[in-house]
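One protein chain is absent from this view; the other protein chains keep their places.
For reference, chains read A and B in written order, and residue numbers begin at 1 within each chain.
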Amino acid sequence: MEAVTFFIAALIAVAGACGVVFLKNPVHAALSLVATLFGVAIHFINLEAYFLAAVQVIVYAGAIVILFLFVIMLLGVDRAEDIQSDPIIGQRQLALLATAGLLILGIFIALAFSGEVTGVPPIEAQQSTFDGGLAIDSGSISKGVPPEQNIKEIGRALFSTRYVFALEITALLLTIGVVGAVVLTRRSKSELEPIPVVEPPALMRNSEGEIELALNEDEQSPIEETIDPPVEDLPNEEVEVNGE
Amino acid sequence: MTFAMAIGTEYYLALSALLFTIGAGGLLVRRNPLIMFMCIELMLNAANLAFVSFGKEMNDLGGQLSVLFVLVVAAAEVVIGLAIVVAVMRRRPKASIDEVSVLRG
Partner (left out) sequence: MNNLVWLIPTFPLLGFTLLLLFGRRLGEPNAGWLATTMVTGSFLSTLCVFLGMAGKTSEERVYEITLFEWIPSGELSVGLGFLADPLSITMALFITGVSALIHMYAIGYMHGDPNFSKFFIYLNLFVFSMLMLVLGDNLLITFLGWEGVGACSYFLISFWHEDPANASAGKKAFVTNRVGDWGFMVAMFLLFFNIGSLKYSDIFSSVIQLDALTQTTATAVVVMLFIGAAGKSAQFPLYLWLPDAMAGPTPVSALIHAATMVTSGVYLLTRMNPVLAEAAGWSSDLIWIIGLFTALFAAAAAVAQNDIKKVLAYSTVSQLGFMFVAVGSGLYVAAIFHMITHAFFKALLFLGAGSVIHGMHEEQDMRKYGALKKAMPITAGTFIIGWLAIAGIPPFSGFWSKDEVLLAAWNENKIAWVLLLIAAIMTAFYMSRLVFMTFFGDKRWAEDEKENHEEDEITPPPENEKKNILNPHESPALMWFPLVALAGLAATAGILNLPFSHNTKYLEKWLEPVLFGNEVHVLASTSTKWLLAVIAIIGATIGVLSASYVYLKKRINPAQIELPILQDAWKFDRSVSNFMGGPGRKIFEVVTWFDETVIDGAVNGAGKLTQNLGTRLRATQTGLIRTYALGMVIGAIAILAYFVSRMGF
């Protein structure tokens, strides 16, 4: 049964991943990301990481992707993106090459795994995290235990001497993240300044799709022509932006 | 038909490599900043999968704990990243990431 689950979940995950990469509409891409996340969650269950699977669905699929959708809607980037050509010369070809190389190497390394890993030898040094004080490792995973045992073990390990500091730091990190988000997106009272327009670097094609390879910097920026004026028919938020 | 095949760690690692590669390819090719973010999330997930499978292999809870932390950091990163995207792209909805290239040599 494990094999069947594996392959089906793998299929879902990979299909979702390809969807993220190849779909033009950002909302569609977000939804296929959700599919991938679900597939990975199923894998977690297969690997007996029950708590993690739950957390994955709740946090990743339930919060982060929602956040993505919020921003997509806010910025109005739900228009389809032109995916035909790439302004940067050679990017696509090189990307293809890089991807292929990465894939080959990755699969190669993965399949060559033979049970030996670097680092702490797994079985001998294990001791239970029920000890107070210094635990040598994080605890054992027993096979076939019910999910609540897994959660218990994770809880104990997380608050053991080994990981509690990291835990508190991550809490701090989240707080900082929240504060940072508020600060960054705050609107200043004065008129918003436009994004500075610079001439594109030599690698870019200009608006006609032709290649200009001049290395000098005194050319007219073609980007200016492609900037659309801010759209007028979007909800209130956008009007406010325009008005300032 | 039931498969009695044992899924060893290498299958999970191969899957993780595949997901990672797809994510990297997407990052290089797409121009919309939000979709690039999603590809980054894809890569993180691939890494998570690798962590958990190694944890299972070594019978060590550390794999799962690492995934927990990766999750938290990914969440924080998404928050800040999207805040930046919002701050930069507010005026130009159809912007591509290539226009943010002032820091040029």
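Definition applied: a residue touches a chain if its C-beta (ideal position, glycine included) is under 8 Å from a C-beta of that chain, and two chains touch if they have at least 3 such contacts.
Predicted model, so just to flag it, every value in this text is computed and none were measured.
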Options A:L11, A:L105, A:V164 or A:V183, residue touching the unrepresented chain
A:L105
Contact with the hidden chain (one of A:A35, A:A49 or A:A95):
A:A95
Absent-chain interface residues of chain B come out as 24, 27-28, 31, 97-98, 100-105
For the chain that got dropped from the picture, name the residues of chain A it touches.
88, 91, 94-95, 98-99, 101-102, 105-106, 108-109, 112, 201-204, 215
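Following the convention adopted for this analysis, only the chains that are shown with their structure count from here on.
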Just how far, in Å, is the C-alpha centre of chain B from the one of chain A?
4
State the interface residues of chain B toward chain A in the complex, per the touch definition above.
2-7, 9-26, 28-32, 34-35, 37-39, 41-42, 45, 48-49, 52-65, 67-69, 71-76, 78-80, 82-96, 98-102, 104
Within their complex, state which residues of chain A touch chain B.
1-4, 6, 10, 13-14, 17-18, 20-21, 26, 29-30, 33, 36-37, 40, 43-44, 46-49, 51-52, 55-56, 59-60, 63-64, 67-68, 71-72, 74-77, 79, 81, 83, 86-88, 91-92, 94-96, 98-99, 102-103, 106-107, 109-113, 115, 117, 120, 122-123, 126, 129, 137-141, 153-154, 157-158, 163, 166, 170, 173-174, 176-178, 180-181, 184-185, 192, 194-196, 198, 200-201, 204, 223, 227-228, 230-231, 241
